[in-house]
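Structure record follows, encoded as C-alpha cells.
Excluded from the complex is one protein chain; the other protein chains are retained at their positions.
The chains carry the letters A and B, assigned in the order they are written, with residues numbered from 1 in each.
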Amino acid sequence: MTKQPVQQAPSVNFEAMTLKDAIDLAVLIEEEARDRYEELAAQLILHRTPAAANFFTKMVRIEELHRSQLLEQRRKQFGDQPVTVRREMIFDVEAPDYDEARMNMTQRQALEVALRSEQKAHKFFVSVLANVQNPEVRRLFEELCDEELEHQQLVKAEMAKLPPPGPHDHVDVGDGPAPQ
Amino acid sequence: MRACSGHLPETKLLVRRLICVPVHPLHRASVRMLDDLILGMAGAGGDGVVSAGESLLNAASSEGYHALMTKSFGSQIRGGESSCRVRLSTKKVLNPGGALDVMVALNWEDFFKFGAELPLSVNTVLIYEEKAGPPPDTLKARGVIPKEMVSVPINELTKKSAGSDKAKTSVVLGLLSGWFGIPSAGIERGLQKKFGSKGEGLLEANQKALATGIEYAKGHPLAAPHELARPEASAGSKLLCDGNDMCAAGALFAGVKFFGGYPITPSTEVMQTLSKEIWKYGGAVLQCEDEIAGIGSAVGASFAGRKSMTATSGPGMDLKTEILGLATIAELPLVILNVQRGGPSTGLPTKAEQSDLLQAAFSGHGDVLRPVLAPTDVEDTFRITVEAFNVAEEFQTPVIILSDQEIAQRKEAVDQIDTSRFSLVERKVPTEAELAEKPYARFALTESGISPISHPGLKGGTYLAAGIEHNEKGDPTSGGVMHAKMNDKRFRKLEPLKKRADLFEQHGNPQAPLGLIAWGSTAGVAREAFLLAKKQGHDVKLLVPYLLNPVAEAVYQGFFESLKHGLLVELSHQGQLYRLLRMYTDVPKGLRSLCRSGANPFQPTELVTRLIELRGLPS
Partner (left out) sequence: MTAPPLQAKDYKSELKPIWCPGCGDFGVLQGLYRALASIGRPPHEVAFISGIGCSSRIPGYTTAYGFNTVHGRSLPIAQGVKLSNPELLVVVAGGDGDGFSIGGGHVPHAVRRNMDLTYLVMDNQVYGLTKGQLSPTSPKGLETVTSPLGSLEDPINPLLYMLAYGCGFVAQATPADMPGMAALIEDAIRYPGFSFVNIQSPCVTFGEEDQQLKAHKTKLKPLESLGHDPTDQLAAMDLARAYGTELYTGVFYKNPKPPPTYEALVKLRQAEQAKKARPRDRVLDAYLQK
C-alpha cells in the first residue's frame, strides 16, 4: 500500500477498472459514509448532543438510500457476480473525518460537516476521473460527481432553513469531562 | 484430591526420650541411647559448616534416619557467620527441635551471633575449637552452662591429617560420628560425592580428616556418652528436599505451564527449579524485570488458558497486590507462593515469620475474598501446592500459598509421597457446541457462582476480561446493581471451600478441655507439644488449619465447643490468625493468643508449660 498523506489515496487501479468494480466501489463509498454517520450519531447520542445526532442519523438514511440505488443498478447489470473490490481499498471518501464530531455541536455545525464531506467526495471523483479511460466507468463517475454537487446544494438549502448562527454557538457551557 | 495427608498416626509421632541402658563393657559410663539427636554447628562462612550439615543429613537419611536441617546466615553475601541445625531421628521429625544435644563452635564470636537459633541446655555437649580458648563470659550471661564442654584441637587435627585446613568440617563429622554413633559409611559416601571431582587429593585429605576425627573421639570418650539408636527397617529410599523443592514439584505434578517471577529470598529456589524442569512439560518460565511483571505475565498465561503461578516473599507480595485484585475481578485462576520472612519492608529476609496472613487475606482495595492455604512442613508443601492449583482452577480465583522461610529452606528427609491419591482439577471450559448454541456470557450469574471460562483461540468464546466491573457478558459497567451481583458471585463461589474438613487436621479427644491451634511452620512445634502434653496425662486436642481464608467458622466452632483453655500459637507480633478468627467467628475467652516476632521459634516444652498455666485462668 502507498503511504501518501493524501486522504483519498487511490489504492485501486482506476485506469483499468471495469464497470462492475466501479459500481461496487461506489457502493462501498456510500456504505463507508453511512457507517461513519452512524458512528458519529452514536457518539453524539452518548454525549447528549441530540440535534446533531438526529441530523447524522438522517444522513445514515440518505447514504443508505444511495447505496441501495447503486446496488439495484449493479444487480440489474451484473447479477450476483462476485465482488472483487474491498472496503479496505478506500478511506474516508465521502465519510466525514472522525475529528469532525464535537460534543455539544449545533445542528448547523453538523450540516457543515456533511457539506465538507460532500465537497471531499466531489474532489475525489474529480481526481479519479483524470485517470479513468473506460467510457462506462467515466459515465458512472461523472454522474456520481454531479450528484455530490447536488447533495451540496441540498445541504446548503437545509442550512438556509436554519435560524442564523447565534453569537454563542461555539461556547461550551456544559460540565467538564468526568475524571475516571 | 480429597485425602488428608496431614493425618499423622500418633504411634509414629516422635516423643523425645532418653533411655539409660548399660552397654559396651569398654565404656566406663553408661551410654545414653538416643532416638533423636539435635546438633548445631557454627563457624565462619569459609569453614563450610552448612555444607557439613548437609553431608550429615545425607549420610543419616541414606542410613534410614528421618532427618531435618535448617541453616542460618549472617547478612554478608559470603564469608559471614553461618550455622546449621541438624535433627536426626528414628521417627518422623516434626520440627527443628529445641535445645541442642550437641553444639560445635568453631569460634566463639560466630557462635554468639546466633541467639535463639542455637539454644543450649545443661545437657548440651558443647564442643569447641581449642584455639578459641575457654568459653567467654558471654556464655554465662546467657544463663545456661552445659555440664559437658569439650575442647578439641580441630585446626591442628586437620592440618596434621589433611595437610591443609580445608578439611576442618570432616574432622568435625568424624568427631560426631565417633562420639554419637552416627554411621560413618554414609558420611564417607557423602565425601565421595562432594569432593570426588573437586581436584586431586582433596577427597583423600577429607577421608583422612574424617578418620582422624573418629579416632580422636574414640580416644577421648565423653563423660556422659551418647549413642544414636539405629533406625527401624527403612521403608525404602527417602526424599531429600526442602519446602521450595516440594512446591516446585507439586506445581509440576499439578500441571503448571507458566511461571513468571522475580528473584527474592527465600522463595527464589522455586523459580530456579522450574527454570530447569518446566520446559520438559511444555511450559515456560519467564524471569521478569520486576515482581509486578512476574504476576502480570502469570495472569496473562492464565487468561490464555494455562495453569500458572508466581512465587515471592513479603516485599514482592506488596508489589503484586494490584494485579492480585485484577485476577480476582477477572476471575482468573492463579497460584501465588509467598514464602514469609520477617517484615515489614526488608525486615528479616532470611528468617521465618508468620506475619503475612492479614496481607494474604486482605491486601488490595475493594471487597475481596481470597483463598489462603498454608503448608506446615516440607512434605505437605507438595500436597498444599497441588491443592492450591485445584482450588484456583475450580473456583477461578488467585490462591495464596503461605509458606515461610523455615519450611521453604529446611532440608528434610521424608518418606516418599504416593501421588496416586491426588486428583487434579481443571477449570471449567465451555465446549464449542455450548458456545455455538448461545452467546457466551463469561461471567454468567450461576447458582454456584462459577461460570465456564473460555480462553483466546476458542471459537465463539471471545470476551473482554477486565479490571473494570462488568456485566455477565463481560462488558464494562459502573452500575451499582450489577456490581453488587458480581461481588456476591465472587464471594458465593468460595462458600464450598469452608466445608473442606480435609483442609484441617485434628488430633486428640474431641471433648478435651485443653487445646492447641497452630498453622504453618509453628504447627510442627505444636504437634510435638500436643504429644508431650498427652504423655504427661493432660486431656488435650490439637487443631492445625491448612485453609486459613476463608475462615471455616463451623470447623472452629466445633473445636471451641469443649474448649476451656487453649493457645493459638503464631510466630508474629500480632497473632494474625487469632485476629482473623475474632473477625469472623466467636472466639472463647479461654483461647489465648501466644505470639511473638519472627526469628524466635517456639519450643514444644514451652507450649506445654504455657498451656498448663492457663488452667488457673477464667475460661
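Convention: contacts are C-beta pairs under 8 Å (C-beta built on N, C-alpha and C of every residue); 3 or more make two chains touch, one makes a residue touch a chain.
Keep in mind it's a predicted model, so treat the numbers as computed, not measured.
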| item | value |
| --- | --- |
| Partners of the unshown chain among those that are drawn | A, B |
| Among B:A185, B:A436 or B:L464, residue touching the chain not depicted | B:L464 |
| Identified contact with the non-displayed chain, of B:L240, B:I264, B:V368 or B:L532 | B:L240 |
| Residue, one of B:L203, B:L228, B:A301 or B:V540, that touches the chain absent here | B:A301 |
| Chain B residues that touch the omitted chain in the full complex | 58, 61-62, 237-241, 245, 249, 252-253, 255, 257-258, 260, 277, 279-284, 286, 288-290, 292-294, 296-306, 308, 322-323, 325-326, 330, 382, 413, 416-417, 419-420, 455-468, 475-476 |
| Sites on chain A contacted by the missing partner chain, in the whole complex | 1-5, 7, 9, 11, 35, 39-40, 42-44, 46-47, 49, 86-88, 91-92, 97-103, 105, 176-177, 179-180 |
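Just so it is clear, only the chains that are shown with their structure count from here on.
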| item | value |
| --- | --- |
| Distance from chain B to chain A - Cα centre to Cα centre, in angstrom | 70 |
